[in-house]
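In this view, the complex is presented without one of its protein chains, the others remaining in place.
This part shows subunit A:
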């Protein structure tokens, strides 16, 4: 990997997003503290007429871990009314979570899954990026992760939050 590749991975927009990430709140157990709460706290919705879902994701390479919390409207079309996360991780996973929140909070579940699929494709592109102009456009700032897709060990970092989104949405839909 050249230093260009390195700079393409750590683009300014990624570094900025990782410093001030969107959607981060404190609600999950703190893995840095032994005395963190032991009791499983029930997943609750803050919004009325919504079903919540939560997913804990872990990346053994970095030690990144995140709990993604979604609340999905009970009425059609099923919409993401609230999306927050708690956890700690590398700049790639944190920036990816932040941009994911910007992209999908307020979107319908269907729209969110389309974005998830586009981002997944981007990360599997081994640096080539997306061919589909509409998908590129839909991903907005998140296309900067194209540079990360050249690093096999970091793909999981970028996908961590999205894996949490997919899983927590599935749980919310199954629960309602």
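The working rule: a contact is a pair of C-beta atoms (placed from the backbone, for glycine too) under 8 Å apart; a residue touches a chain by one contact, two chains touch by 3 or more; residues count from 1.
By definition in this document, contacts and distances are computed from a predicted model.
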| item | value |
| --- | --- |
| Protein that the absent chain corresponds to, by UniProt name, given "CoA-transferase subunit beta", "Cysteine desulfurase", "Cellobiose transport system permease protein" or "ABC transporter ATP-binding protein" | "Cysteine desulfurase" |
| Contact partner of the left-out chain, one of A:20, A:46, A:61 or A:176 | A:61 |
| Sole contact to the chain not displayed, among A:133, A:153 or A:174 | A:153 |
| Interface with the undisplayed chain - residues on subunit A | 1, 31, 34, 38, 58, 60-62, 65, 151-154 |
